[in-house]
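A single protein chain has been omitted; all remaining protein chains appear in their positions.
For chain A:
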């Protein structure tokens, strides 16, 4: 479904990613691992279109999106939960989710339904509707992360890009968020490309794994192949 081929990208003059290729199939959870600074977030940004690719292609559902703007990619079904959450601080929680609807497919939604948040987008976050009137910036980190999830799910994406969703969040909410990821996987409608530090968690949800090193894919394989040797070689600091 998502196919990245020989992608090269970077900031300004410096090249961060060299020759990265990866694939995500429908309904699959693909995990992106690697030590700090190997280019995981850069890869997510280039897939979403925030960074321009120098070489290579990003194709989604068979359509080449390499030259397309982030908005076009969002409309073709990619949802993005960025590192640092990037909530609109001055917008209310409700408005944040409504912005998430911008990328939702227009057909089947009349004018009157323009403000309809799909129930299953927020069903996993019962605490959000209680906070609809509060400003996004006033929420705690964990609440903001839940909001970022709901915002991305509002457009009912077929692929969710999750960049360190559990970073800097208290353990109980980390568990909640993992539960959410598991339930998205169980629903089977949304594929996930996940960047995450916790090996235990990644192993419990992942179908396929890529390990990045120095901006290139150093290893890829399934859960059974991800053994201690691989972990020691590529992930232990």
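In this text, a contact is a pair of C-beta atoms (placed from the backbone, for glycine too) under 8 Å apart; a residue touches a chain by one contact, two chains touch by 3 or more; residues count from 1.
Criterion: contacts and distances are computed from a predicted model.
J.: Mind telling me which option in "Ubiquinone biosynthesis protein UbiU", "ANTAR domain-containing protein", "NADH-quinone oxidoreductase subunit D domain-containing protein" or "Urea transport system permease protein" is what UniProt lists for the chain we can't see?
T.: Of "Ubiquinone biosynthesis protein UbiU", "ANTAR domain-containing protein", "NADH-quinone oxidoreductase subunit D domain-containing protein" or "Urea transport system permease protein", the absent chain's UniProt record names it "Urea transport system permease protein".
J.: Write down which of A:14, A:36, A:90 or A:172 is the residue touching the left-out chain.
T.: In the full complex, the listed residue that touches the missing chain is A:90.
J.: I'm checking contacts with the chain that's been left out. Which of A:5, A:35, A:55 or A:75 qualifies?
T.: A:75
J.: For the full complex, which residue in A:16, A:43 or A:103 touches the chain that was left out?
T.: Touching the chain that is not displayed is residue A:103.
J.: Which of A:4, A:31 or A:48 touches the chain that is not shown?
T.: Answer from the full complex: A:48 touches the omitted chain.
J.: Quickly run down the residues of chain A that touch the omitted chain.
T.: 48-50, 69-71, 73-75, 80, 82, 84-86, 88-91, 95, 98-100, 102-104, 114, 135-139, 141, 144, 151-152, 155, 168
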